[in-house]
Structure formats: structure tokens, C-alpha cells
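Apart from one protein chain that is not included, each protein chain of the complex appears where it belongs.
Order as written gives the chain letters A, B and C; numbering starts at 1 within each chain.
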């Protein structure tokens, strides 16, 4: 397969290269740019010397049309304009930005930008692999999920769908490494002000809130607004989400555990982890796993559902490759058989 | 004043030395040890060379009795045995361990150890300075609050006391730097397994849960069990607590803000911070401040109450010095006028 | 004393505020700005709420002239233009930038900018406190040393001055935390590319090279060019310099140790640390100490001279305050009696 990446210089793009480089079904990877056409990519990122020395291409529709798959990993507000002319025309498109995940109105409200045209939005399929395989398989345009929504939805959908928790009282406290903020330097990600500090940001205002609510509704019938906080952790990779909800009447810990086991037991990349002294993001570092842990509290009859992912893999590039595999009938773990590095 | 410290080699003890060294009302600081009597303290910690070179003392009751103040900063299970013979006999005692914060039953349940005798427990006064000044002033034995309870109680008491939130549905998601785990190396705090990872631990099982519930009850009439999670953040200092609750019927954001302002406006060490792009632990780093931020969400009618402290200062040694100042009628900020270092 | 700070929003400026806030001889601190006059400073840095809420002043010569001391902590190329009109006219000036440390030619070569006028450069005294007290006392304009030169010169001057090492073969390998790069975000200090990585930069091209060579020459008669490398360490504060040189013929370890002891034994802020399992920057964190360690190797007859400082304190704001104390005949440690926080 011939694949292309628009936005290769971003962290999502770099991670796509890391993963696709060793994907056995890929014959070529073209990188596209709006500004540096002709520059060998390893001049920009010397860690790719001898690995990816080819020059960046200008973005040209005719050229893109010949690809089998096109990954777009750009800031929000780019692919809403860029993609409509080629959707459905040539390559399968997997968009890692937020431009095709919401309705036009939601996008306007939460991103504060003009949405993609409705006709384009209508064609997009939400790429939460484990919960939307059939639609992904047929789709020409995949809206690859955001990092937080991936961690949150995989952890909550079984319980919400099966009515095991009171989903009208969902509190979700999520924490992310700094790479989620992308590669553009700013005060928020300046080392000296980020290191040795844990911060909370965008409380109840994160643009992933409507995406999570849509997912809860689409895959599990959840209809109530969530409380959602995000934190910046002084580390590069990793997301940990802790979600809190009352257990539904009469639901036992055993039922809850079995529900999750049933739903995820055949999944290659979702693991239910038994309790231990600590459960953290290094457990999935560098890999496509989403690990889950359930904690029922008898004193309060509430459950704490915890999930961890590598935000750049399962939360971005890894799930994008997984979706590509689904689209092309390739085994899902091809190119993704990465053992978490742990240390 | 002549002060003594038992447990000077721990992080709480080291921080006491850092603070007391520049306290203008202190004439001498004696350090006591159960094992290294005679060793100059700067042989153990060379960062104290030329600052604190005096040898460690053996723990002797007669010697302790001559002190004005005795700080004890030992692992749990030590002062429950050590202190009863001298309580009320000589120095004011400020205990930074967890041994005098709970009832005997609670201690047995949550610490899994034998509690101090009831007669000793009865004499202890809980040292949450801003909420218990009168009792602290008179007390001979102060149970200095735990790090998490300090951050949580200061952030929740005004709302709970004034019925502004539904305190039967409190969810508290707390995060701490690694220094809270003390100076004993173990797998949990081994650099390579802690760095670049965010972990959740002791979900619903942390020994600070009953301490928080007691505080909510004693100072605000709260009576319901809380949901409480703790996380280990790859940084040394700092605690951030995010607490979630439904607003009580009809309560407005303005009311909530005013309630906190009224209660804390004359406090030297509690600050209400207006919303900004991020709010984090570096804002109080190295200082005795507890900073608070309130976030009301109209979509869900819930509030997110966030607090940050330096766990070793306001969460331990700083609050202990503040309590000493209260006991001796010294201005509370003496020795504690530390500007947060931020970077 | 009335002090003013130009460049308060930078890290050097913030650290000056942290230190001067508790200096007992200071009656007022005015902060000056070229762009945000009128803004309360705590609106920019909420960690200073209730501590420093006063508005920023416009930079006005008449106003500056009434100050007793003016600290300037700006990027290079600013005070070379700004200060000449007021040098000698009113306040003692302590410049933390690099603009007054070199000759005009050296500045042009290594900074690539226009130097300050020769007449102004002539008035500047190099503020390496321990080695230049007499001149500092009399001076109206102090060129406060750079962070690396402070760590390097304090560690090498005794040996070079006394001919104990072959100073024609000096190799200096220095490492710094990221705060040395200032508060302007860029790719070099972007968290995700700085965290979990140690980098070398400006090999043999750092602008502190001529400053070190001048210092070696001025205070110790050293005349040969040095080899000097700088590294960026994934931490905020701290500099460690390891300098390597052959011992001069017949020089013993004892002689070397005694030489350093003699020279520094009465210094408040320079400590000679005996060998131990590790020697690191946390030993001086947050304090004005420069700690030194000497390692003689019999196999090679070379010595490794190691020094650590907090780059923002002894390497910038702390030494500036120390110099102010010297100028005004105040005890050197006033405002600087900070115990290293170690953790």
C-alpha cells in the first residue's frame, strides 16, 4: 500500500512514521507539507537520518489521489478546508485532527472555528476501533478519536451501555503528558513552567467534552452531560483517566468485572488489569494498549474506573494505523505489536 | 524558644530545619535520633554543612522536657508509643505523623497498627490552623494534619459548612509529588519506575480518608463518606486536589465565590485565585500557601473546587510552624514569609 | 533602601523579587517595564498574589534616578543602550545581563550585537563577589557574572592562581537546568523535546567562554583558551561544572585541598564538600551556595574539580543581592540565609 501523511512534522505525524516504518503491508510513505517542499525530512528531524531521508512533497490533489491511504495530522481548522475536494475520490482518509468528530454546531461552539461543510461531515465515521469496526471498514473518511475520548470511552462504554452505573452522575478527571499539546512552543508547554508542576486547565471547557458525550450517546445510549477536567502532568507521554459514578442499584463488583471481561476479552489492545500497588501510564508506554482497572467502593457504592493509554499511540497514531488495518482487512495488530517499554 | 525535632532525617524533619533556621523567635534547634546519636547532622546531609553541624542527640525524656516545643516527624506507629509519657509534662508537642489524628478504632482500621492510648488521643487537637485556632492555642499536643487532608479540607470546608454543595456526593481526585512517600527507597518510589509515569494508588483505601471525613464533620457538619483517589505524579513536591460536587439548589457562582472570599480574606496563607489558562502546584512551590480555584459548570450544575499546596510546607512542616506560632502568640507568618519559587 | 528592577518578568527578575522580599534593609521594590505599565504584577504571575500586587512602572530616567539600587535583568542587547545615560547619576546599578562583562570587541564577536559604549564599559566592575569585593564596594555599575562563569571561576581560580594545575590544558564540561534559557518559549525549551533527554549545545561557541577566560586572567593570571561545553539537563534549576586539568608537577592532593580551604574558609557561600557517594545540584537548590569537590586521580595525575550552584541564585539573583550587600556595607548573607531545599 502507498500511504501519505499530511502534517508529518507534528507529533502525531512523527509517531505515524515510527509505526508505519515497520508495517509489513506498506510499500511507500510520502510526506506532504504546505511550506517546506523539497527539504529532506531528516534535515528537520535528525533522529530520522538514514530512516526517512526523502524530501517533503508539496500538497497536490492529483498526487494525493494516487495514494491508498492518506493520514492527516494537522492542527484543528486545516482539514475542514483541505479535505472536502478529495473525500471519496481516491485514498481512504484517516484524519487525526478534531475537524470531523463533531456536528457543525458543536464544532463551532467548542472549537470556535468554522466547521467543515455538512456534506463532508456526513461522510465521516468515528474511528473508535473497538466500538465501530463495521462502519470503519466501509468508510472513506475516518475521524480518528481524540486522545482523551479514547481513554475515557473505552473505560466507560461497557458500564454505561449495560446500565451498570448511573451515567447521569459521571465525573471524569483526566490527566495527560505534555506531548498532547503538540510541537508548537508556548508558555503552557515551556519546560521551566511545566516541569515539577501539576496543573489543571480548561476545566469544563475542553473541546473533547462534546466528543466524549457523542461517543457515550452513539455507542451506549448515554444522554447526560459529563463533568470533565484535564490536567497537565510533567511527563511527555501518557494519559490516565479516572472516572467516578454511582453503581446502579444492586450491581455487584463481580457483575461489573464480568461485563468488561466479556466485552474486551478478544480485543488485542484492551486489557483489564487486576488490582496491584500502583497502576500507571508506564504500563502502556510506547504501545497501542488501553489498560483498564475497576475499583468498587463498598463504603460509598461508587465505582472508580481507571484507564491508561499512550496518548500518541492508542490516543492518536496507533489507533489510526489500527483503523487502516480494519479498512484493508489486515490483522489489526500488524505494525502495532509493540511491547510497552515500562521503563 | 528552644525547639527539638524527633525524626529530623525524614523529609518532614528536613523541611522543619529549613523553616525554623530562619525563624526569628528560635534560639536553638536540637535534633534527636534513635540510632545515630553523636553523628554531626551535616555528615548525613551535606547540604546542611555550615548550617547545621551539631551532633544528633539521643532521645531522653529529661532532655526533651526542657524544650519549649517538640516536633515529631516520624513514620506512623512511632509517636503512639513514644509520646504518652511526656504529653502535658513539658514542651508543646506538634506531631506530624498520623498517630494522633484519628480515633483508636479508625486508626486500627486504616493504619493497621495499634493506636496510641485513649488518654493520649483525647489530649490531641487537630492542627488545621485556619479552622481550629482557639483549640490549637491552648493545646499541649497538636495532631498536625496530613498533606492530602490539608489541601482537601481547606478547599471544601467553606462550601460544606454553608450548605452550598451537596456534600453527600463528594468525589475527590487528589495527586501528589513523590516526596509525600518519604525518604525510604522502595519500588513505588524507584526513579526509573516513577519518572515519566502517572500512577493511581490506594483507590478508596488511603489512610487520609477517615481524617478528611473527620475534618468535614468537625468543622462543617459533613457526615457522608467521600470517594477519594490518590495519584503519584513524577515530580518531587506539590499536591493538587480536584473535588467535585453538585451545587445545592439555587446556589450561584457568585454566592460561592463570596463565601470563600469572606472566610479566607484575612488569612495569610489561603488565596483564592481567579481563573487563568492554567493553575498548578508551582504557584505555591516552597511556600506555605494553599491556593484555591472554583469552577462552576452551568451545563451540569456541578462545581469543581481545586486546591494546590506544597505538601512538605503547608502539608507538613509549614503548617506545623504556623501552629507553633499560634500556640505562642507569635504572628502566624513569622518564619513562613516564603515567596513561592514558581520556577 | 529603595530598589528597582527592570526585567522583573524574566526568571532573574522573579528570583530577585523572591530574595529581596525578605531582605530586611529594603523599604520598597519598584518594578519597571517597557510594555505593560499599569498592570498589577500579580496579574501576570499569580504566584505573587498578595505578595506583590503593585502595578508595573514605565521606565523613566527621573524616577530611576531616585532609587538606591537598580537591578537590570534583561536579555542581552538591552542595557547596553538603556543604561549609559544613568550610569553614575543616581542608583547603584547591578546588571544581570551579559552587556557589561566583556570588552567591546569580545562582545561583538561572541554576542553578535553592538556593544555598550566604551565609556560605559569602562565603568563596569565584574561582580564575582568572593574575588572582587574591593572594586565592587566602590562601583556604581556592576556586571553581575553569568551563571556558568560563576560556577566555573569559583571552582578554578584557587588552583590556577596558585599554579597547582596546568591551566593551559583546561577542559570544562558544564551542565545546566533549563531555566538558564529564560522564559521565552522556543523549540530548545519545549517540554516534550527537552524532557527525558540530555543535550549538548553551543560546543566551543558559548558566549560565556570569553567571560570565563577574562575571569581566569583577571583574578588568577590564566592566559590560555579553554575548552568549554554546555549541556541542557531535563530539570529546571542547577548547574554542575566538571573541570579537568593535569596537576602541576609535584602537587599533592593535600596541597590542593588546603589551598581551597585557605581561600574559602571564611566565605559564607562557598563550601568544600568531602567525597561521598554522590554530589549534585540538589545540594544547593534554592540557595546562594556554591559547593565544590576536588577529585585527584593518581592513575592519570589529573584533577577533576566539580562545582554546583543554583543558576538562578548564586548564578544570578543571589549573587546580585550579595553584591548589593557588599556595596552598602550590609552583612553579605542578609536576605540570602536560605537553607538549600535538597528535596
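Here is the rule we go by: a residue touches a chain if its C-beta (ideal position, glycine included) is under 8 Å from a C-beta of that chain, and two chains touch if they have at least 3 such contacts.
Values in this document were obtained by computation on a predicted structure and should not be read as measured data.
Though it is not drawn, the left-out chain touches A, B, C in the full complex. Among the residues A:175, A:190 or A:237, only A:237 touches the chain that is left out of the figure. In the complete complex, the residue from C:59, C:104, C:218 or C:242 that touches the missing chain is C:242. Residue C:169 is the one among C:50, C:103 or C:169 that touches the chain not shown. When the omitted chain is restored, the residue from B:35, B:119, B:187 or B:266 that touches it is B:187. If you put the missing chain back, the residues of chain B touching it would be 11, 177-179, 181, 183, 185-187, 189-196, 234-236. Within the entire complex, the positions of chain C that touch the omitted partner chain are 169, 171, 173, 175, 177, 187-188, 192-193, 195-201, 203-204, 225-227, 229, 231-238, 240, 242, 244, 277-283, 285, 293, 295, 297, 299-300, 302, 304, 306, 342-343. Mapped onto chain A, the interface with the missing chain covers residues 11, 14-15, 17-18, 21-22, 45-51, 179, 183, 195-196, 236-237, 271, 273-274, 276, 279, 282-286, 291, 312, 337-343.
Definition applied: only the chains that are shown with their structure count from here on.
Of all residue numbers used at the contact between chain A and chain B, over half are used by both chains, marking a mostly same-residue interface. Averaging C-alpha coordinates per chain places the centre of chain B 36 Å away from that of chain C. Centres computed as Cα averages put chain A at a distance of 38 Å from chain B. Each of residues 177, 187, 192-193, 195-196, 234-236 in chain A touches at least two other chains.
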